[in-house]
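Here the complex is missing one protein chain, while the rest keep their positions.
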Amino acid sequence: MKTKIKMLSMLLIGSMLLLSACSSNNNSSDAGATSDSSESSEPAGKPTELTVAFPIFSAQPKDMTLIEDALNKITIEKINVKVKLMPISFSNWMQQTNLMFSSGEKLDLMPTISNYNQAVVQGQLIPLDELLEKHGQGITSALDPAFLDAARVKGTIYGVPTLHEMASVNGITMKKEIVEKYQIDTSKLQTIEDLEDVLKTVKAGEPNMAPLLPSTIGASILNDYKTFDELSNFLGVLPSFDNDLKVVNHFETEEYAEQLKLMRKWYEEGLILQDASTNQTNPLDLVKSNRGFAFLLSAHPAALSEGAAGGVPMKTVAFSQPAVSTTSQITNTMWGITVNSKAPEKAMEFLNLMYSDKDIANVLIWGIEGKHYVVQSGNVIDFPEGVDASNSGYYLNAGWLFGNQFLSYVWNGTDPDLWEKVKAFNASATKSKALGFTFDPTPVKTEAAAIGNVITQYRLPLETGSVDPDKVLPKFIENLKAAGIDKVIAEKQKQLDEWTKAKQ
Amino acid sequence: MSVRLENVRKKIWKFSPLYFMMLPGLAYLLINNYLPMYGITIAFKDINFAKGIWGSDWNGMQNFKFLFSSSDAYLITRNTILYNAAFIVIGMTVGVGTAILLNEIKNKLAVKFYQSALLLPYLISMVLVSYLVYSLLSVNVGFMNKTILPALGIDPISWYNEPKYWPFILVFVNLWKGIGFSCVVFLAAIIGINKEYYEAAMLDGASKWQQIRKITIPLITPIVIMMMMLSIGRIFYSDFGLFYQVPMNSGALFSTTNVIDTYVFRALMQLGDIGMSAAAGLYQSVVGFILVILSNYAVRKFSKDNALF
Partner (left out) sequence: MFRENRVWQWGSHIMLLLLSLACIAPFLLLFTASLTDEQSIIQNGYSFFPKELSLAAYKYIWEQSSLIFNAYGITIIVTVFGTASSLIITSMLAYPLSRQDLPGGKFFAFLLFFALLFNGGLAPTYIIYTQLFELKNTLAALIIPGLLMNGFSVLMMRGFFMTTVPPSVLESASIDGASEFTIYRKIVMPLSLPILAVVGLLQGLMYWNDWFNGLIYLTNPKLYSLQTVMNQLMSNIQFLANNSTVGSLASGSMQELPSEAFRMAIAVISIAPIMIAYPFLQKYFVKGLAIGAVKG
């Protein structure tokens, strides 16, 4: 028996030694890499390598190396930086970035997509205030200071918002062909209630077409219809973007109950897609294949600019409510420097170029001129001969993702003055009273986890009208309370009060 | 004493080639399974990447709380166990039954055909299965609602909103997907049985049924027990795809489709907290482990040879 144990321990020790040999080896090579990438002030030195990860929403682009080369030509000359791009399929984005953080892998820059506050709380991003001051003039001049302030978490900036629509306004988008066919007067659409007649007309005329669709895959009809500040996560909201900074449970409000009744009525009258609660098809595809007519969305200038949307001409109308900026809207896409970065200063220099250099913006957003796009006139571009979305080597169509899209071209079919309009839209938007407040869910994450399940269970069926709100809504509220929503709201109120106090 | 030591040394020497053979496999287990077990500590930590995994603060059992705090805790535990129990019992029975039937068939070509057909569903991913199920059950365009139910004169059913059908649907889908696999495993065991047993039994005038009961089943019991124990060890896990993708994440079905894995996924989707997900995984492993030890103990009492360890 003793020998047996001895043998086993020998074996274990042996393999441990082997492993530690490997690991120490690895450490030393890591250290080598560090000294390589340590910051050198003289531009003549070896360029610093930066790894930039970002999510993509389509298949992996084929021409990634060409894009990198084009970028590096500019960056090596300007800031002596070599960029390695790491596109990650969106379905895998969270998991891969989490793993990269756990293992301390090389990663310098990345955007957060709708999870800025999580990333900050979990320590994924480093504070940027000093770096911005030192190397970020291009960023600070491109961004309205109010928007940069919205990125402050407890007074510190951890990420820079990309330039996109910083406000949302409720509206609806409809298939243009049908709007014209039935001569629908879109100027009459002032509120969501006004839609009823339009939907009925379409229902009567087009029996195979679902008049109203969910806003996106897996979303409810009301997903993009907001009359409140969601305060980071919908658990406790600010009705009318003000409510004297008193947080309430949105799902308990009279307004929500009314909306659900309307949805139920429409669903029963067949005005809503019948399998809306399990729909797995992009609403635009549904419209394209004549299965649907309209869906609610945020009617910002880019959405209003008719045309391009998936190849179907759409007519978009904004309801008569003002556009409102909220923290969530501004911080939904934020670029940050990760804790893994060994060269944060260089990373900031590159980020600064993304926000201020036209060529860099265009390479990242649209690719290489002549190969991935051609300039048609002014700032309007289109595919070169023989190239289209399915065979282009780089067509991400995600300008909102890369820093400053205002520097970039606009695609054919979009309003050439789009960026001016978006800027004007952003400037004209009213501001939520809680603009700049970011909720930290850590103290109540046990409750937030349980609530996550309750929300998925009830929200979609209710907000698509698939179930009777008279019966189900009380159950929803009851389960939310059992899962601890009141505790979350109390915590949020507490944080909001602290934030207000600190602001004064 | 020295004689005994000498004996042990001789024995080790005699078996050393066998130990040597095991080396690559054991090294692999060490790397793939044992080294990462330090990760169990993550379940007890409040992970902050700025401090790193090692430097993060301990937070006791805090990460486990969300599993038990909600009113769904009972429901998801019940669903997980009942479904797995049903999968084990039905899957084993049908698997063994099919394997026995396949073994009976003399026509080689037919065997080939049946085997391929049965194994077909095993080849595809759950995402694809969910599309297949959808093409059958979709409210508007599904084969059931468009073709079968009208032919039977039944009104269309809104499958994805009616929890009562789903226990049957899920058990059926699981069986459909897994039968080829279990059938192949059991068939390999059956074919390995010495033919002389059957010949002797036939000489004694035993009927087919008796042969199956007295020879086939007892002789494949070890492999059945092994498969069963493995399933029991995973009784707190569930096939995520089966419970998440196949019901299309439909909220209306939660009462019969929410299991521990889907609960954890939905709970942490927003939070993205690796400490909490590690806690959930550890909880599942521990329960599974205890159950296996208990059932192994039970098997050992019953028949020592069939116990796994």
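In order of appearance the chains are A and B, and numbering begins at 1 in each one.
Operating definition for what follows: a contact is a pair of C-beta atoms (placed from the backbone, for glycine too) under 8 Å apart; a residue touches a chain by one contact, two chains touch by 3 or more.
Please read all numbers here as calculations on a predicted model, not as lab measurements.
Looking at the complete complex, one finds that the omitted chain is in touch with A, B.
Across A:D285, A:D470 or A:D486, the residue that sits in touch with the chain not pictured is A:D285.
When the whole complex is considered, the residue among A:Q96, A:N379 or A:T430 that touches the unshown chain is A:Q96.
Of the options B:S207, B:S255 or B:S303, the residue whose C-beta touches the omitted chain is B:S207. Within chain B, the residues in touch with the undisplayed chain are 11-12, 15, 17-19, 21-22, 24-26, 28-29, 31-40, 42, 53, 98, 101-102, 104-106, 108, 110-125, 127-128, 131-132, 135-136, 138, 140-143, 145-147, 176, 179-181, 184-185, 187-189, 191-195, 202, 207-208, 219, 222-223, 226, 230, 233-234, 245, 249, 269, 274, 277-278, 281, 285, 288-289, 292, 308-309.
Where chain A meets the omitted chain, the residues involved are 4, 8, 19, 22-23, 26, 57-60, 62, 64, 86-92, 95-96, 98-99, 102-105, 113-114, 208, 215-220, 223-224, 280-282, 284-285, 289-291, 297-298, 302, 309-311, 332-333, 389-391, 396-398, 400-401.
We take it that only the chains that are shown with their structure count from here on.
Chain A meets chain B in the complex at residues 3, 7, 11-12, 15, 19, 94, 98, 101-102, 104, 115, 118, 122-124, 126, 218, 233, 274-275, 277-278, 280, 339, 441, 445-450, 452-454, 456-461, 466-467, 479, 482-484.
Of all the residues in chain B, the ones that touch chain A in their complex are 8-9, 12, 19, 26-27, 30-31, 35, 47-53, 62, 65-66, 69-72, 134, 138-140, 158, 160-161, 248-252, 254, 258, 263, 266-274, 276.
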